[in-house]
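The complex appears here without one of its protein chains, the remainder shown in place.
Moving on to chain A:
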Amino acid sequence: MRIFELCLLLGLIICALAVSFTKRLLTSIIIYMSYSSIMAVIWVILQSPDLAVTEAAVGAGVTSLLFFVTLKKIRAIKEENRDEQTEE
């Protein structure tokens, strides 16, 4: 259990560093999602499951979705229109 905990904390630190060091915004959002998921597991270990549920739903779910939509709106993600092109 101790080793598992240490692994999680290490993963947390690696994710936190990787978010700031990645060049692509999309990748950094996905790393941020994994950060939130790891954090949710840590909350369970720290015996606060209600926080874990909130972290998983808000941190990994809704917040990153909002980031995705924002990136799309500012045209930071290149849209793939291959499907529509083939239809036309």
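Here is the rule we use: contacts are C-beta pairs under 8 Å (C-beta built on N, C-alpha and C of every residue); 3 or more make two chains touch, one makes a residue touch a chain; residues count from 1.
Here, contacts and distances are computed from a predicted model.
Asks: The chain dropped from view, which UniProt name applies: "MnhB domain-containing protein", "L-arabinose transport system permease protein AraQ", "L-serine dehydratase" or "ABC transporter ATP-binding protein"?
Replies: Protein name of the absent chain (UniProt record): "MnhB domain-containing protein".
Asks: Could you tell which one of A:Cys7, A:Ile45, A:Val58 or A:Ala76 touches the chain left off the display?
Replies: A:Val58
Asks: In the whole complex, what residues of chain A lie against the chain that is missing from view?
Replies: Contacting residues on chain A, toward the hidden partner: 48-50, 53-54, 57-58, 61-62, 65-66, 69-70, 72-73, 79, 81, 83-84.
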